[in-house]
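Only one structure is covered here, and it is reproduced in the block below.
The complex is shown incomplete by one protein chain, all other protein chains being positioned as in the whole.
Take a look at chain A:
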Amino acid sequence: MGAAGSKLEKALGDQFPEGERYFGLENFGNTCYCNSVLQALYFCVPFREQLLDYFANNKSIGDVEENLLTCLADLFSQISSQKKKTGVIAPKRFVQRLKKQNELFRSYMHQDAHEFLNFLLNELVDILEKEAQAVKSDPETSSPSDKIANGPKNAQANGALKEPLVTWVHKNFQGILTNETRCLRCETVTARDETFFDLSLDIEQNSSITSCLKNFSSTETLNAEDKFFCDKCCSLQEAQKRMKIKKPPHILVIHLKRFKYIEQLGRYKKLSYRVVFPLELKLSNTMEDADSEYSLFAVVVHVGSGPNHGHYTFFGSAQEYSSNTDHGYILFYECLGSTSNKS
């Protein structure tokens, strides 16, 4: 979208968001999977702001070793400090760092945007956790630590309690799922909580995200080859399983499973199904009995026939969304708040 910069500026006219920057990222050899995700993350305002805050606070520390977090922060601050409103930037340092870090992304093979997003978020969390740990073991430099990882759990100076650290990456992206399994013999319900950064949904032809989400949390029977080991019965039993969203995330990332492994072919096939996604969405929160309301802010689109081919692009405006229902790959929704169901 970088090349169309000035055109975009003209098109948006008065509606050009105050202080917003629309920058394209230069593609150097199969890095569009990475660029499209970085674009989407840049348009994730709370994430961007917290990253820039982090960058501002860490500048003073100075000689932090270069890692993906600092490279990403550096890239975002480059974009946001541009004088022009639109243009193109080459995320060279970030991509170099990425390739250094993970051999998967080193080759010129085409990579999956969803895998990259997953890798990046987990990597950021690792870095933040390591930093927080380093701070804990060295209480002298405690002042910037609150800002690095401003989770409430971090306040405990003595890391005696092994509470999982809640970083601002968690605060933005993490949700909690409850995996409920009911043994059909003894009726015991086993509930297990899992955290997630994104929801991977199975898709069907001519369906909607609402319907895919419904299927995701619908009841599934485990039987035949796929029985459940019940702790109470101490044996494999038929069971019913369902996934409930216990705590919806602030940023809801939905990944559409467009690449399906076809055993006969021995490779992945792309499902070019038409899956429509509304600009607004509601998720029910089983814990608080409330609906969380979401608004779509970015879409990563995959155009092409397979996982090793094709092109990723990013869309950030409503007009563009509507024509991309056959190719929408990762959807980014931000929570606007929640409305209680109690009346």
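Just so it is clear, a residue touches a chain if its C-beta (ideal position, glycine included) is under 8 Å from a C-beta of that chain, and two chains touch if they have at least 3 such contacts; residues count from 1.
The working rule: contacts and distances are computed from a predicted model.
One chain of the assembly is not displayed; among "Bacterial surface antigen (D15) domain-containing protein", "Catabolite repression protein creC", "GPI-anchor transamidase component GPAA1" or "Geranylgeranyl transferase type-2 subunit alpha", its UniProt protein name is "Catabolite repression protein creC". Here the missing chain is touched by one residue of A:32, A:51, A:222 or A:281, and it is A:281. From the set A:82, A:96, A:122 or A:206, the residue in touch with the chain omitted from the display is A:206, counting the whole complex. Interface residues of chain A facing the missing partner chain: 204, 206-208, 210-211, 274, 276, 278-282, 284, 291, 293, 339-341, 343.
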